[in-house]
Structure formats: structure tokens, C-alpha cells
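All protein chains of the complex are present and in place, except for one that has been dropped.
Naming follows writing order (A, B and C), and every chain is counted from residue 1.
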Amino acid sequence: ETRDIIYASESTVKSLDPHDTSDTYSGAIERAICQGLMGFDKNLNIVPLLAESYTFNEAATQFTFKLRKGIKFHDGADFNAHAVKVNIERMMTGKYKRSSLMKPVESLMVLDDYTVQFNLKEPFGAFVNAIAHPGSLILSPKALETYGDEVSKHPVGTGPFIFDQWVSGNFVTIKKNPDYWRGDVKVDTITFRPIPESGSRLAMLRAGQAHYIYPMPAELLKIAERDANIDIIKQPSIIARYLIMNTQFKPFADIRVRQAVNYALDKEAIIKIAWGGAASEADSIIPPNLQFYKKQAVWPHDLEKAKALMKEAGYENGFEVVFLTPNASNRLRATEMAQQQLKKIGITGSLQSMDVASFYNKLEGYRVDDAKPLPFIAFGGWSASTGDADWGTRPLISTEAFPPAMSNFGFFSDKKVDGFITAGLASANPDIRKKAYADLQDYVWDKAPWGYLFVDTMVAAKSKKLKGIYPMPDGAFSVEEAELVD
Amino acid sequence: MSGGYSPFPSAGPRRVSSKKAEFMLKYFFKRCMAILPVLFVVSVLAFAFVHLLPGDPARMMAGDDADEATIEMLRTELGLDRPLPVQYLTYMGKLVRGDLGISLRTNLTVFDELKLRYLPTMYLAFAGMAWSVVIGIFFGAVAAIYSGKWQDYTAMMVSVSGISVPQFWLGLLAIQLFSVHLGWLPVAGYTGKFSELILPSFTLGATVAAIMARFTLSAFLDVLGEEYISTARAKGVTETLVMWKHAFRNALIPVITMVGLQFGFLLGGSVVVETVFAWPGLGRYMIEAVAVRDYPVLQALLLLYSFHFVFINLVVDMVYALINPEIRYE
Amino acid sequence: MTEKITPFAIFWHKFKRRYTAMVAGVFIVLLVLAAVFAPVVAPHDPFLTDYSLSMMPPSLSHPAGTDLYGRDILSRIIYGSRISLAVGFTSVFVGALVGVTLGLVSGFFGGFLDGLIMRTSDVLFAFPGILLAIAIVAILGPGLVNVVVAVSVFSMPTFARIVRGSTLALKESLYVRAAKSVGASKRRIMFVHILPGTLSGVIIYFTMRIGTSIITAASLSFLGLGAQPPTPEWGAMLAESRDYIGVADHMTIFPGIAIFLTVLFFNLFGDGLRAALDPKTK
């Protein structure tokens, strides 16, 4: 009797080449097949994996990893410094979606068979996070040689599962690695099936046609909770949700208007209605699960204050904006509610929902020197996939991150903020970094660069029989310890 | 061989059928010639599609974080800097060699991607067609035979309902009923089991079934008014034979053309049905491709869909010519 | 038969015997009235949100329940009929206008023009309708106006074919020949003699097509390409409610029924028209 697990998810697998994958879901499956030098635990803490340990210099420009011995890839190739070199150098060619992770690297030196040293161009305190990122997984050098870039269809790693089959647009199957170095794998196969309709996904779980579903549609929690065979798993994530406003232009250039927006938003209602309750109100510019998070006071919902601020700023009669949102139903709902709530302080406007591609296309279309007649409010979301405060702030609120470079779509620019961000990267010393990010969080919270909303809670659901699969704060999941019990 | 039923399998000289074969061949070529311009225009449209979409294709293809140099490179690589007719010719040249480009999303060749999703969609479409033909013709025939009676009204109400339900709604309700509450059938997805095919294909076929029923009804009524039906009755042929041999067969002839025309509708419907049922086919692929602006995929899909439509109708035309002896062959 | 039977009397006699069509006609009239007098008929403001009433099941004050934001679903359905009817009607009207013109020209003049128009409509036929709509919306962007454009584009070729077919037949008819023989101009023959003769087919298809268009528009909204919130469009309402099937079924059922009945009755009405306008039926 084989133990086969079906994992039903919203998304489809796009690639199985870790270096050329940009989506979390594909990355998570890759993590079941391949491993990196470092990895994350359940709570997104960085733990050594294929590396035993690492050291770094004070200036955060040199990182040395000691590799674990005696590990073999699924195809029999040895894991060693050579394998790491091949992989890192592949990423450094700049051709792949995750090449940017190795952008700071000047060179990679093989000190001996089981020691590698990264030399960086400039200080980069968050480099270990980059190494732990699923984009930096290590593929078998043999497979890379055999398949070249076709490796995306034949990923070979050191992980608990061996790649079995991928029918593009349909399912991916992985099977047990009998020789896994960390111990016995307890299931025979896992099949990942895309079921985009959330109702269908839950229906499959309830009908026993799936063992684990993610995301569990929060709207349907009531049903799932009633079902005795189903376990609900909730887990705080690192996904921040916020409303982007163009801070370079009237009226959002006026901090009072931005603050009014924050007072006007009824985050609690939005979480409850639009998000099915699966979120917690934002209490800092970065989510609690990120490194160096520092809690702030939640912005209260206070219409009177909001109106007063609007009046003070000279917008007693309000103004018109356009609301932009991706057309995924929960984002649409949240934006729709923001539209309803902001109407109460006179910020009105039509809503445009569109597919994600068009959405970002549109946001990227704005330039800081544009003369856009109509200000916008856009529903933004960010998952700092390295788990580090730097990646949770720099691409979003630093001046260097104005599009098209990065994702500061609201053109928020503040000298002090830029200063804190630089300071946070200047050292790999956790204490120094912590201080910089704490200052940053304290400082920027009142500046209201966004309409703060909330941090997602990840909700998954599984059959009671299934143990050991859990979601991770970055939206990925871990299947290494999966187990079917009767 | 001619379509007429003969009580004597060996009766009659074969001369006619060889002539017919020759005619069919000629007819086939003629039809092929006629569809060439259609295919041409379709290919131009599919080609133009990318250029009609707002924004610079190279910029979109390059992705979110590409710099100007990369885009410029891509532009040259894609030949976007050359005059449009030249681009079209290059595109066609590649097309003829089966090169449909590379999916922007997965970096796999579009050809491979389509190959994977092609069969599931075809299964779905043909199963949907089967449902609709069987149900539609049955209801249509019943309505015609019992014209004006309760059977007529019932049959037509049922089939008109089929047109009136939005497919996505029908699909969602069907899943709730048959998969969740009754637990008879799989909820969604397709991994190769027959049971997975039943609900989606039924949902897909329901609308077309209604159209077929209506069409069969009117074709049948037309035929029932024909003099040769009176002739058959005057011979004393039983009512059952009159209906199913004389009337039904004749009514089927126009219905067959309908099958071809509805095939396009069915393919279109598969977009919605595949979304609801998480069917790993071309329709869902199209929606995904639209969402991420995967242009080479969209282009290829438009071509594939219309090519199919044209091809199916060619087949239908041939079948039509085969079973209708009145198509002239001399 | 007796003399003094106007064509309308015959039509009416046949039509009123199709009681399904009569019921449908009454329903459509009511629906149109409801749409026109929505502010009077609707019990609540369709845009008024009250989060405390989120997803309340049907009750006396909210006969169809409330939606996610506590808005009254019945009122939204009533206001939604404005949109569905307008989208259905406008798109078919535009499609019919262009299609009829092209069909008439194509059938009447034949030759190169005919070939061109018919090949074009073949091409439009070849793109499955909703795909064409998706492609068009992808180019123009989502929104109701673009949905109307998309839906009209793909209802156009059928109109063209219907009209072309009857134009070809009527062109050979004796009365057109008679008109030609007395020297009637082409324009006169086209508009005075042929066009009116093609209209009964157009009217029948028109009614039925409204149903199809409403469904297509709803499907586009369902796929996120149609009406934008907070517009109370039926398809968008359905799309919004589909995440709550099993939790708040009334949110799905009522807009679904609204679409179903509207399309059903347009179809039945069209069926009745066809039966009544068809000289073969009695």
C-alpha cells in the first residue's frame, strides 16, 4: 500500500528550476526536491541546511560556509564545494529570474572540497537571507550538465523528495527519496494539483479527494470548521497589505491627507469581511515575522479625526481618485471596502480591477515626473521573501526604489528613511542592524507613506489523517515531515 | 459509400461509389481552397493581436525588472524593429516549422505547452459535443414527434433552460450537488479518469444541447411537412419507421452542419468550464495567459482555436456531402 | 380563409396561443418596468453598505438577503436589471445594425464584396465567441462599454448571415424582379423590397440573442473582465458570491435566478415569435 498525498492549491507550477522561479508556490515544491546551504524553519528563522555553519567578517563583505559531508544528489552526484560553485556561478550569469540574489557577489572561492567563500562587492548584511532563499537552492551539477536550462523540467536535488512527473498546467508529482540524509520520509508520493476555484478546493478536501488545501478560502472557514475530518491551520505570514498613494502629488503629498486616509480606514471590518478574518491589523511598516520588526501602535479608526485632518488640509469637500486593484476576489473586495470607507471623508472615485499583469504594468507606467491629473489609490501587497527587514522596506519606501527600478509605486521619499535603510545594510552585526530598523520603524509609522491595512494570516486546511505539512510565513510550505496516519 | 440504407448489401453496381469517391476528393480540395483565405486572415489577426494590445510587446515580454538595454535587445531579437509585413512573414515562416515561440511565463516552448493541454480540451469538447448531440437530438425529436403535446412543451422547456443557465453557475451548482452533497463524482481537475470528465462535459454540452434541440425540432418539423412523408405513410409504413427512418434521417442532415458550427461555441465555452472545473486544458491556459499577458501563448491559442473550428467544419462538410446524395456528383 | 385578416392579427393569434411566450412577454415587460422605475421599486439603496448586516439570509426587510457589505441584494438585482438589459440590448442592437447592413450589402451586391464580408464573418465565427470577447476586452481593458463592444462584435456575423441568406432568396423573388422590371433603383430594391422581408428573421434572432448576450456579459464579469464594483451587475454579483457557496447561498442563488429567468424568458419569447412569424405553423 502506497501513501499518496494530494495537495490542492490555488496556483499552477510555473517552473521547477529554482534559479529561474519567481513564484512562491513553485519555489515551495522546489524546496521539497532541492535544498540550499541555509534554510528557514517554521517561523522563518534561518537554520543551516547543506552548510554546517558559516562565518562572516565585520564589514559584511565576506561570508564563508562549511558544507555538510556525505550528502548525495538524487542522481548519485556528490554534494560538495564544486556543486555549490556550479550553482552560484549559474545564478551569477544574470540570466535567471533569481540572479538578483547573487548580485552583491563579487566572487566565489572554493577553499577546499567542503568550504566556500563568498566575496561581496559592498557590505550586504542580509546576505545569509539571500542564501536561505528558495532561489538559491542547489541543483545537481550532473543534472545541470545533462539538461542545461531544461533542468526546469528535470530538477534534481538533495531533498526529501525526488521529482517524478510534471504535466504543465496540470499536476506535479514528487516521490519519496529513500536515501534522504536527514532521515526517513514517511509518504510515498505527493501530487500537487492546481484548483483555482476556492469552493472546489474545499469541496475536494471534504470529499476526500485532497489531503491538504492551500489557501483554505477564509470565506468558507465556517464550513470547514464544522467538518470533523478537517483541521484548520492558521499561521501569521510576512505578507503586508497596504494602500499605495502617490505621495509626490497633491493631495497625497500632504501628510495630513495620508493620515486622514489611515484614520478613515476601518481595518477591522476589512479584515473580517474582505479577508474572511484571516489577517491581523498592521502595527508596523513591516510584518511581525520579519527580522528586526518593532511593534507600533495600530492606527485607530477615527472618522472625526480623519475629517478634521481633511479640513485642515483644505479638502473639506474631498477629491476624486481612481482605485486600482488586481482582480483576485479578496483584493477586489478589500479595495471595494476601502472605496466605501474613503467615500465617507470625501475621497471618491471609480474602481478599476484588472489582472495582476496589467495592474503592475499600470503602476509601473507612472513616473515621478508625470503630470497625472487623477491621483490613484492602489491595493498593494508585499512578501519580503528573504525574511529580512531590508527586503521589507528598501524596495518599497526608499528613494532608490522608484519604479521602474523597484516597487516604490507611491514615490515615497524621505532622506531620513533612506539613511536608516543604508545603515541597516552597512553591517552584518545583528545589534547594529536591529537598531537601524527600529529607528526606521518608529520614524516612518507616522509619516503614513501608505494606507496601512494588515498582515495576512495564512490559512490552510488538511485532512485529520495528514500530519507534518505546514505553511510557512512567506506563503510557502514544508512537506518534509509529511505523514499519513489512520 | 453512399449513405442510403439498402436491404441488399451487394445490390447495384459499384460505379456510382467510385464516382462519388472522385467527387469527394475534388470536393475536399475545393473546400480546402475555400478555407485558405480564412486561415490567412486568422493568422494576420493573431499576429496583429500582439501589436494591438496596449504597450510595447518587448517591454512586456522582458518582464517587470528588465532594464532598457535588455528591452532593446529583445526588440531586435523579436524583430520588432523591422517593418510589419516582414515581421509577419518571419512569424509565418516559424509557424510553418511548428515554432510557436516560447511561453513568457514558463520558458517552455509554446508548442510543448499546447501539446500537453490539447488533449484534455479535446476530450472535454468532444464529450460535451456527445452530450449535446444525444440530448439535443433526442429532445428535439421528441418535441417534433409529439408536437403540441405535453412532451413537446417539456422537451423544449428543458432545452431552453439549457441555453439560459450561465455555464459557470451550472458548473458550480453541479459540483455542489453531485460532488459535495452526493459525493458521486470528482470535484474538479483532470488526471485521466473518465469519472472526472462527466460533470464538466455535461456543463459544457448543456447549452449546445439546447441549441441542437431547437434546431432538430425545426428541421424535423420541416421534414414532417414534406410530401415524401405522406408517401411513406401512403405505402402503409409504420409510424415508427416513418419517424425514425424517413423523417429522422432527413432531419439529421441540416443538424449535422449545426454540429460543426456549434463546435466553435463549445470551444469558447470550455474557457469558462475549464476555469470552474480546474480542467488542465487550453481554455484555462488562455485565461492564465491573458492574466499574465503571455503573448506568444495567446497568439498560438487564437490560431489553434480557429484552425480547429475551420477544420471541424471541413470535416462536417465532407460528412454532409457523404450522407446527402443530393450533393451533385457527376 | 376569411378576408380582412391583417398580418398582425395572424401573428397575434398564433402568438397568444403559445402561453409560454405570453408569460415570457409579461415577464419581460415587468422587468423593463422594474429597470426603468428601479428607484421606486427597489426597497433599499443598492449602494448603501452596513457591515453589521453582512451576508444576512433573506428576511422580511431584505427579501433576497444582503451581500457581503450588507447591501440589499434584491435592490441590487433590480438596479442590475438596468445594466443587464442595457448591455444585452445595446450590444445586440449594435451587432444587428452592423450585421444587417453587411448582410444586406453582401447578399445584394454579391461578388467581391460578398466574398470579403463573408470571409470576414467566417473568421469571426472561427474565433469562439467568448474568446473573441476576451481578446477584445484584453485589448480595450475591462469595463461595461468594452463588454458591449465585444459582445456586439461576435453577434454581428450571425446577423450578417441571416440577412444575407434571406437577401439572396428575396433577390430572386418574383416581386423583386417585378420591381426591377419597372425600373426601381438598387437602393429602392434594397431598402423598400428586400430589407423589410429580412426583418422577421432578424427580430427572432434579436430576441434570442439578447439572452445569450446577457449570459456572455455575465461570464465576462465572472472572469473579472466585465462590470466594475460597485456596479450591481448580475454576473459580477455572481462572481463576487461564488466564494461563499455553502456559507451564504442566497448571494449566489438570487442573482443566478435573475439571469436564468431573464434569459429563459427572452428565449421563450423568441421561440414564440418564431412560431408566430413562421408561416408553416398554425
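By our rule, a contact is a pair of C-beta atoms (placed from the backbone, for glycine too) under 8 Å apart; a residue touches a chain by one contact, two chains touch by 3 or more.
In the analysis below, contacts and distances are computed from a predicted model.
K.L.:
Name the absent chain by its UniProt protein name; which of "Monosaccharide ABC transporter membrane protein (CUT2 family)", "Glutathione import ATP-binding protein GsiA", "Cytochrome c oxidase subunit IVB" or "Ion-translocating oxidoreductase complex subunit A" is it?
P.N.:
Protein name of the absent chain (UniProt record): "Glutathione import ATP-binding protein GsiA".
K.L.:
For the chain that's been dropped from view, list the shown partners it touches.
P.N.:
Result: the unshown chain touches B, C.
K.L.:
If I consider the whole complex, including the chain that's not displayed, which of C:His193, C:Arg209 or C:Arg274 touches that chain?
P.N.:
Checking each option in C:His193, C:Arg209 or C:Arg274, the one touching the absent chain turns out to be C:His193.
K.L.:
Where does chain C touch the missing chain, residue by residue?
P.N.:
With respect to the unshown chain, the touching residues of chain C are 1-7, 9-10, 13, 173-175, 177-185, 188, 192-193, 196-197, 282.
K.L.:
Could you please point out the chain B residues that touch the chain left off the display?
P.N.:
Its contact residues with the unshown chain are 2-8, 11-13, 16, 26, 29-30, 145, 147, 224, 226-228, 230-239, 246, 249-250, 253, 323-326.
Keep in mind that, in the parts below, only the chains that are shown with their structure count from here on.
K.L.:
In terms of CA centres, which chain lies closest to the overall middle?
P.N.:
When every chain is reduced to its C-alpha mean, the one closest to the whole-protein mean is B.
K.L.:
Looking at A-C and B-C, which pair shares more C-beta contacts?
P.N.:
Counting C-beta pairs in contact, B-C comes out ahead.
K.L.:
If you average the CA atoms of chain A and of chain B, how many Å lie between those two points?
P.N.:
Result: the chain centres lie 41 Å from each other.
K.L.:
Note the residues in chain B that touch 2 or more other chains, in rising order.
P.N.:
Residues 172, 176, 180, 275, 290 of chain B touch two or more partner chains.
K.L.:
Where in chain C do residues touch two or more other chains at once?
P.N.:
Within chain C, residues 141, 242, 245-246 contact more than one other chain.
K.L.:
Which stretch or stretches of chain A touch chain C in the complex?
P.N.:
For this pair, the touching residues of chain A are 197-199, 202, 217, 219-220, 222-223, 266, 269, 272-274, 327, 329-330, 332-333, 336-337, 339-340, 350-355, 358.
K.L.:
In their complex, what parts of chain A are in touch with chain B?
P.N.:
Against chain B, the touching part of chain A is residues 8, 12, 14-15, 20, 97, 100, 149, 152-153, 167-171, 193-197, 199-200, 203-204, 206-207, 209, 355-358, 360-361, 364, 404, 406.
K.L.:
Which of the residues in chain B come into contact with chain C in the complex?
P.N.:
37-38, 41-42, 45, 49, 52-54, 153, 156-157, 160-161, 163-169, 172-173, 176, 180, 214, 221-222, 225, 261, 264-269, 271-272, 275, 286-287, 290, 298, 301-302, 305-306, 309-310
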